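Missing here: one protein chain of the complex. Every other protein chain is in place.
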Amino acid sequence: MSSGELKTGNNELFTSPDVDAARGFFKEKSRALESKLSTVEEVVRTMVNPGDYIAIGGFGANRIPNAIVHELVRQGKKNLGFAGHTSTHDFQVLVAGECFDHCDIAYIIGLEARGLSPAARRYMQSGKVRVTEWTNAALAWRLKAAAMGVSFLPARSMLGTDTFAFSAAKEILCPFTGQKYAGVPALFPDFAAIHVHESDVYGNCRVRGVTVSDQDLAKASKRVVITTERIVPSESIRAHPEDTFIPFWCVDAVIEVPYGCYPGNMPYEYYSDEQHLREWLQVEKDPEAYERFVKAEILDTKDFNEYLARNGGIEKMSKLRAIEMMTDTE
Amino acid sequence: MSSGELKTGNNELFTSPDVDAARGFFKEKSRALESKLSTVEEVVRTMVNPGDYIAIGGFGANRIPNAIVHELVRQGKKNLGFAGHTSTHDFQVLVAGECFDHCDIAYIIGLEARGLSPAARRYMQSGKVRVTEWTNAALAWRLKAAAMGVSFLPARSMLGTDTFAFSAAKEILCPFTGQKYAGVPALFPDFAAIHVHESDVYGNCRVRGVTVSDQDLAKASKRVVITTERIVPSESIRAHPEDTFIPFWCVDAVIEVPYGCYPGNMPYEYYSDEQHLREWLQVEKDPEAYERFVKAEILDTKDFNEYLARNGGIEKMSKLRAIEMMTDTE
Amino acid sequence: MAEYNAMELMICVASRNLEDGATVVVGTGAPCAAAMLAQKTRAPNLCTMFEAGGIAPRLPAMPISVGDSRTFYKALHAGSMPDVMETCQRGMVDYCFLGGAQIDMYGNINSTLIGSEHHKPKVRFPGSGGANDLASLCWRIMVMTSQDAKRFTEKLDFVTSPGYLDGGESRYEAGLPAGTGPYRIITNMAIMGFDETSKRMKVLSVNPGYSRDDIQDNCGFDLLWSDKLADTKPPSSDELRILREEVDPNGYIIGRG
Partner (left out) sequence: MAEYNAMELMICVASRNLEDGATVVVGTGAPCAAAMLAQKTRAPNLCTMFEAGGIAPRLPAMPISVGDSRTFYKALHAGSMPDVMETCQRGMVDYCFLGGAQIDMYGNINSTLIGSEHHKPKVRFPGSGGANDLASLCWRIMVMTSQDAKRFTEKLDFVTSPGYLDGGESRYEAGLPAGTGPYRIITNMAIMGFDETSKRMKVLSVNPGYSRDDIQDNCGFDLLWSDKLADTKPPSSDELRILREEVDPNGYIIGRG
């Protein structure tokens, strides 16, 4: 193919990047400063519709809204689209429910230094999932485009590779310099869940440590649920407006979920439960044992608190907190 | 003109949006974590070259690096290009020295609710200045494009207006949706000065209140000087990495300049000196009186501290601080 | 009935157009006063945004700059200028206010210059600032201005900010967001909207003390007239009291009336 010809990625674009359509949605979205307190059960039941495209905040196992991820499995949500952006344990849990059947991929299957998830790998090799390739930055910029209210952004990655060929990006030229770019289309997820350190009842929230693309994700998504370690008075938000990470008008529901990132790492709160994460990776090797494990840990538990209790409860959380604070003596 | 034809702004593009050229500069820019302490005199003497395109942080009279702006006038810098982005008092001071002769315009001449600057208006009506029109968001996005390392971004403003016709933007179509956008070219200033609340000697700095586009400005600019109300220990930066507004590798020089935004408003520190700003606007009406004023206030003062002393010194600053803290009893 | 001046009337009328739970980008002066009045009357949860980044502050006093400390005082969020503009571009901002030296029958506004030579104008104004952006990106654009035939002009010297451009669908054909545009032009004499099809300025309501002739005589182009032409409801005594005692006790804005 000559270098003068503009190439186009061959795979499926799962969501529309049309900005006027998105504006139509955002026009109707409530901006009222009113309490949005809800429950995990209610949010997943009412805010996640069949065929919805969803995205999960945080990075891998760090600051993920795991109560929501579990509930998606518990309520048997299927046929979702998923943004496989810096996903690790969240991806692994969603695979346990086979919740999605189409997926934008930047990083999937792996749990970084911990190794790969056998169950996630089996699912992604099964042919059951329609996939489109991207990169971490490409998905970050797709969310940024949506957050900015434009239908595409130019990017200098992906060019020349199969990652581009199996994406849904399009090569474009800069109107000023002629520079070639990968144009990446805006990604407006239908539903996003983000776990934070502190939020008021309106959804003004604060995070510390890893932020990834969550500010853009909150802006880009049509419906956003915040799970928070702690609800805080709105006056404390007003005392430090510079610290507000996501403003209330992006948010549709707020739920207090202490230890809501377990078994992942919540920065400045508790470290990841590496033993339990190893248990996941281990049990997945045997599909039947894995099925029993998922049933016991998620499907047969009433809620996320029961999952926490099964795995050591407050005592375990205190230990993980000690690791995070580097006050553990073991 | 038919709606199918892509229009192009007719005015001059003062800076190159070429990203590989910019990368070539950034490749050589120091990323060393070393002390960058300097002086206002030295920075303006060594870092501002004839014909340079400069940009000033802050918003109007709020959090502006006024010691640097004065020094540009004091050292008689001429023929500069200027980013007239949310500029008010800074613009007014630069006009006093006729420092620039080409200017990207979003907002100039005015001091918001305070009225218009007669001298700035005379200068901009004199025909001495080459100008290109933009908008606040367009200039913000031009800086963001540069900060992102891409040569353009799509924007939905300016379209259909003379602001577009007298800009250097170009209409482009979204490769995915066919949506028409104003493509705005990346803006890489040669020199930027930004005033902050706190910085360590390396240039890791924090601001509160108004941020405008200063994060993007620091990234987009080839040479960046930080003036800071206070130098703080680097350990205090490391204690709160979330609060670092600009990281050190963007910064070339750091100068402690207490009251460095006077007579403007430094959020949480001191309010603007409205009386002195009115004096500027008043004296400008008479060109000869204005010339004497500029000579006395800037050209004949040794440095910015002398300007502060002339206008009330510590006592005045304490009063402005009381207004900011809402503890003034007048 | 209470006495009031034109500025007080315009601010009261503007405030009634801001409903609770809406978002509005405001500048200094009259728009800010209108938003504050709305918050203190019928729209306590009107969310005010300042283009420099201050979101939903509890304004302790009238700001003198859209970026000054007061616009961040006990705010819910200190965003950036791109944040605010992108929130507008995404379609989350309902209202904005514009002003300018000239306005035409399609609600286009000039705040750039008078004259014909761009780099050497007869009179230079500040330029767009954020006006073109807000006029392009917010859902409903409002203008508060005094009315005379020089300001309400057939042809602008410079189209700084888009109204309905050449009327009809031309605004959307130019690429501007669907469904957006000028909404209310509030003057000392009348309240104007725009014809749905032609997008020409149309008088909806006549202010107390003015006639149709006054309004047309002080306009440099032919106005359309609503079939249901109304009388503008004057400020209530409650509105005036709150405006004078709580919103602008020093009379910085309404003093000029």
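A, B and C are the chain letters, set down in written order, and residue numbers restart from 1 in every chain.
One rule holds for everything that comes next: a contact is a pair of C-beta atoms (placed from the backbone, for glycine too) under 8 Å apart; a residue touches a chain by one contact, two chains touch by 3 or more.
These numbers were taken from a predicted model, which means no experiment stands behind them.
Considering the entire complex, the omitted chain makes contact with A, B. Considering B:123, B:181 or B:249, the position touching the chain not shown turns out to be B:249 (whole complex).
Contact with the omitted chain, checked across B:72, B:148, B:196 or B:298, is made by B:148.
One of B:30, B:79 or B:318 touches the chain omitted from the figure, and that residue is B:30. Looking at A:67, A:129 or A:150, the residue that reaches the missing chain in the full complex is A:129. Against the chain not shown here, chain A presents residues 3, 11, 58-63, 84, 86, 88, 105-110, 112-114, 116, 121, 124-127, 129-131, 133-138, 140-141, 144, 155-163, 166, 171, 179-182, 208-213, 215-216, 265, 267-268, 271-272, 274, 324, 326.
Residue positions on chain B in contact with the hidden chain: 19-20, 22-27, 29-34, 146-150, 202, 204, 219, 234, 237-239, 241-242, 244, 247-249, in rising order.
In this section, only the chains that are shown with their structure count from here on.
For this structure, the chains sharing the highest number of C-beta contacts are B-C. Averaging C-alpha coordinates per chain places the centre of chain A 40 Å away from that of chain C.
Chain A and chain B have centres, each the mean of its CA atoms, that are 37 Å apart. Centroids built from CA atoms put chain C at 28 Å from chain B.
Counting partner chains per residue, chain C has residues 54, 72, 78-79, 82, 89, 137, 177 touching two or more of them. For chain B, residues touching at least two other chains, in rising order: 155-156, 179, 181, 208-209.
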